[in-house]
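Here the complex is missing one protein chain, while the rest keep their positions.
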Amino acid sequence: MAGDARLAHHFSSLSVQAHAARLGMWLFLGTEVLLFGGLFVGYAMYRTVYRAAFVACSHHLDRALGTVDTLVLITSSFTMALGLHLARGGRARQATAALGATLALGLAFLAVHGHEYAGDIAAGALPGRLYRAGVELPGAGIFYTLYYFMTGLHSLHVVFGLVLLGWLTRRTARGDFGAGWDTPLELGGLYWHLIDLVWIFLYPLLYLI
Amino acid sequence: MVTTEAVDEAGAPPSAARYLACWIALVLLTGLTFALSTVDLGGWSLALALAIAVAKGSVVALFFMHLWDHVGAVRLVLVTAVLFVVVLSSLVVADVLTRFPLALPPR
Partner (left out) sequence: MSKPADLDREPARASYLTDGTTVRSWLDTRDHKRVGLMFLVAVLGALFLGGMFAMVLRLSLLTPEGSFVGPTAYNRLFTLHGIVMIFLFLVPAIPSAFGNFMVPLMIGARDVAFPRLNLLGLYLYLIGAVLVLGAMIEGGTDTGWTFYAPYSTSTPSAVVPVLLGIFVVGCSSIVSGINFIVTIHTMRAPGLTWMRLPLFVWSIYGASIIQVIATPVLGLTVLLVAVDHAFHVGLFDPAVGGDPLLMQHLFWFYSHPAVYITILPAMGVVSEVVSGLSRKNSFGYKPIVYSTLGIAFVGFFTWGHHLFVSGQSTFDAGFFGVASMLVGVFTAIKVFTWIGTMYRGAIAFTTPYAYVCGFIFFLVFGGMTGIALATVSLDAHWHDTYFIVAHFHFVMVGAALMAFLAALHYWFPKMFGRAYPEGWGLVSTVLIILGFNATFIPQFLLGNAGMPRRYYSYPAELQALNVASTAGATLLGIGFLIIFVYLVVSLRHGERVPQNPWESRGFEWYTASPPLKENFEHLPTFSHAPHDYQEGHPHGR
């Protein structure tokens, strides 16, 4: 295929290249699912062993903030999908606005969650042997170890996602993406949706027991 | 020419309305799971919460992440990853459920 500077020499066509990029990104997302998956396994195991402590500790988590976080992320996923859709349709300015909204929502998530952490720490709900809050059942410390690890690892991924989004928003504003080519935006979007996907499972398992 | 499976979206790209519908579905499902958590359903509460999470996750994966439109290997990847998390969880939980009690963590 002559003439297309974006086509790498080892691919036969731009569509094969895009398909390969998409498959590669999905495989990477698969590894992220397994990374978090190990934590879900630890959660499943300890919840089975320490049922009472998990229920009690879950009630001490701020359910309202957790729900707000969930809605914020769901909405950010929506604006992200919208952003890609608009970019594909050639509407760069609207796409940039949608991506900007996604960024703002992502930052809001971190802010809300940081506020939640502050509250937990102030109450003495610390991980493992450091646990000092109210629940006097065995396994309370383990619940919080898992809580901080799972949400902490998730928040770290949100930070990575925000950096990625920042870069993509700049490029969208410059008009880099359109109907012919949008691969980086699509792949970045997939990463952001995965962050939402993980939280969709974290939320009920941690907050709604 | 290349011997790869069919690539890309089949037919016309989806309209923005589809994404809005998905967002509404996700918000409603969130509300549902929150509401159900306030009711005491005993052993069913975990199963229901997970079912709703799977439904929400499917909406995100199929429509926001476009798995509904793409054919071929990409669809298998997420399913396979989740399958192995389930395998690992099941056998680990089975372990604690069937272990000699004194070999369990102190409680």
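Think of it as A and B in the order they're written, each chain with its own count starting at 1.
Here, contacts are C-beta pairs under 8 Å (C-beta built on N, C-alpha and C of every residue); 3 or more make two chains touch, one makes a residue touch a chain.
Everything numeric here is computed off the predicted structure, so don't read it as measured data.
Colleague: Which of A:Gly90, A:Gly128 or A:Gly175 sits in contact with the chain that's absent?
Modeller: A:Gly128
Colleague: Determine and list the chain B residues touching the chain excluded from the picture.
Modeller: Spelled out for chain B, the touching residues are 1-5, 72-73, 80-81, 84, 87-88, 91-92, 94-100, 103-107.
Colleague: If the hidden chain were put back, which residues of chain A would touch it?
Modeller: Per the touch rule, chain A residues meeting the hidden chain are 8-11, 16, 19-20, 23-24, 27-28, 30-32, 34-39, 41-42, 45-46, 49-50, 127-130, 138-139, 141-142, 145-146, 148-149.
The rule is simple: only the chains that are shown with their structure count from here on.
Colleague: Using mean CA coordinates as chain centres, what's the chain A-chain B distance in Å?
Modeller: 14
Colleague: Please give the residue numbers of chain A that touch chain B in the complex, ascending.
Modeller: 12-13, 15-16, 18-19, 22-23, 26-27, 29-31, 33-34, 37-38, 40-41, 44-45, 48-50, 63, 67, 70-71, 74-75, 77-78, 80-82, 85-86, 88, 138-139, 189-190, 193, 196-197, 200-201, 203-205, 207-209
Colleague: Which part of chain B faces chain A closely enough to touch in the complex?
Modeller: 1-2, 4, 7-8, 13-14, 16, 19-20, 22-23, 26-27, 30, 33-34, 37, 45-46, 49-50, 52-53, 56-57, 60-61, 63-65, 70, 72-74, 77-78, 80-82, 84-85, 88-89, 92-93, 95-97, 104-107
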